[in-house]
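A single protein chain has been removed from this complex, and every other one stays in its place.
Here the chain labels run A and B in written order, and each chain numbers its own residues starting at 1.
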Amino acid sequence: MKPLLEVEDLKVAFDTPGGRVEAVRGVSFTLGRERLGIVGESGSGKTMTGRAILRLVQPPGRVTAKRLAFDGRDLLSLPERGMRALRGRRLAMVMQDPKYSLNPVMTVGRQLTEGLRRRDRLSAGAARRRAVAMLEAVQIRDPERVMGAYPHELSGGMGQRVMIAMMLIPEPDLLIADEPTSALDVTVEAEVLRILDGLVRERGLGLIFISHDLPLVARFCDRVLVMYAGRVVESLAASELEQARHPYTRGLLRCLPAVGGPRGPLPTLRRDPGWAE
Amino acid sequence: MPSRGGLIGRRARGLAGLAATLAATFLGLLFVTFVIGRVIPIDPVLAIVGERATAEQYAAARHALGLDRSLLVQFGLYLRDVLSGDLGTSTLTAHPVLEDIGRVFPATLELATIATLVGVLLGVPMGVSAAVRQGRLADQAIRLVGLFGYSMPVFWLGLMGLLLFYGDLGWVGGPGRLDTSFQFVFDLDVPRITGAILIDTALAGAWDVFRNALTHIVLPAGVLGYYSLAYVSRMTRSFMLEQLHQEYVTTARVKGMPEWRVVWVHALGNVLVPLITVIALSYAQLLEGSVLTETVFAWPGLGLYITNALFSGDLSAVMGGTIVVGAAFILLNLLSDLLYRLVDPRAR
Partner (left out) sequence: MSSATASWRTWLTSRSPRSRRQAWLGQAYLGWLSLLRNPVALLGLAIVLLLVLTAIFAPLLATHDPLAQDLAKRLSPPGTAGHWLGTDEFGRDLWSRMVYGARVTLYIVLLVVATAPVFGLAIGTAAGYFGGLVDVVLMRLTDIFLAFPRLILALAFVAALGPGIGNAVLAIALTAWPPYARVARAETLTVRNSDYIAAEQLQGFGAWRIVTGHVMPLCLSSVIVRITLDMAGIILVAAGLGFLGLGAQPPLPEWGLMISSGRKYLFDQWWVATVPGLAIFVVSLGFNLLGDGLRDVLDPRSASR
């Protein structure tokens, strides 16, 4: 099967007055219609990797790659117009905190139907029906009311479900979920993940799940990339996590408390400057 | 944030709180004008009766002003007068001050309104384009245009405008609202309905007078509009820069929205909220700046009325004008607060 996404030697660099900062330093992977987790701590370049794929890195950031292709099409040489068409229809991204990622002065309904109306030229009624159906699919009980609400009137969990609905409306082939639950309560987190999981399976999407939470990613994905300081340090199947070889991954795993495990203080991660090389 | 913007700002809870703040501010304004008008002058009586008055006239005026009573009582009387619309009588025109102001204020409002329209219609797009091209040539140029506006005395720019466009080029009309030849027609044939010359002449169908009035208003409105533009474009730019870094802007891009829509609908939609305060403030500053511009352009509005009163020692008229401008400030604040609630769903 032809891969959905091919990434080879992806680099993202920022030229700041204080010098050049490299956020992503040569990341490579391929993705089919599967669920790939990218794990790393803050600043490891995982978010930038996701944004670079969608070509959302704003100047002064610069993106380079030997190959960055979606469905066989080179993304880096694509004109902005073509990229926009891809972003709207085939690529989508769920961001971290619905408090910031939804436009505060637009109703949920307008934000949900905006793409359908502008991009797909649907009539107001048809767009509205699609949006309501999608809200039902993310298990929002009172979609009509939510359509007329403003983002600040929604809870975090509701907001994130609206965000997921908004991104899945055009039925994309690839969804990037960038820490989709880290701003939510633990109780809500499970529910949002269940909904996301259901929709991804049902529609057969490719998924890139970006998180700092290793066990969560392992449970949720087929394959895991571990990033450190802008590089992939380890790539392995989620089921083989226990056999991780890289000291960073092993260190991360050791930091987790386990029920029935020893009661002593958890070991802290000891970093080796060599990992960043 | 604009320095004076937050007065009745977003934190005031509910309309009751708003009303209380307004009342307190108005009371404070009246207290200050009371102190300036009745307490600071060494002898306000003398200012009214003049130096040749007899002792009886002097005593009568002193009693009429209530100056023989305690300050607190005087303030009470002053409040009662002002709140019942009695701002005193102008010694210069011998009319009640409120009546005078009612006659001259429309001319000031007309000028300030047109100038604000110019400032907003040009300043907002300029500020947005500057923010989108942050750091590039267009941004620097727009920034410079704004800074120039912050650095030039309005009366000087007005004079330079007159020198160039009226004196040298003859493109616009000179000082005043009309040429003298049209003044006569205007006085005889055009009924004063709104007091705004462009509207009144249009309503009366006196199109030649209208055209002449237009040539006279272009320059002062352009000069004032430039100041409004400088302020509005600068604030728009900084608000836009703040919004363009927000996540919802990325969301709109992810949805495949074209860049113009991301900027002009999503980001600008959020900028409109704080921009309301800026526009109200800019309007207020134009009203206050009228004391300078109207002197330069011989524009028969409130500013010219106040300055003329100043030079003839007509303190009641000066204080009356101050109260009216202050009240306009407070009303503009109220208006921007109400609009704010209307536009920002979070404030409802």
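Everything below uses one rule, namely that a contact is a pair of C-beta atoms (placed from the backbone, for glycine too) under 8 Å apart; a residue touches a chain by one contact, two chains touch by 3 or more.
Every value quoted in this text rests on a predicted model; they were computed, and no experiment measured them.
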Shown chains touched by the chain that is not drawn here:
B
Contact with the hidden chain (one of B:138, B:185, B:241 or B:343)
B:241
Candidates B:64, B:117 or B:163 - the one touching the absent chain
B:163
Touching residues of chain B against the unshown chain: what are they?
3-4, 6-7, 21, 24-25, 28-29, 32-33, 36-37, 40-41, 147-148, 150-156, 159-160, 162-163, 167, 238, 241-242, 284, 287-289, 291-292, 295-296, 306-307, 310-311, 315, 318-319, 321-322, 325-326, 329-330, 333
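Please note the rule applied: only the chains that are shown with their structure count from here on.
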Distance between chain centroids, defined by C-alpha means - chain A, chain B (Å)
51
Quick one: which bits of chain A touch chain B in the complex? Just the residue numbers, please.
51, 54, 56, 80, 84-89, 91-93, 95-97, 100-106, 114-115, 118-119, 150, 152-153, 163, 166-167, 170
So in the complex, which bits of chain B are touching chain A?
246-248, 250-259, 261, 266, 269-270, 272-273, 343-346
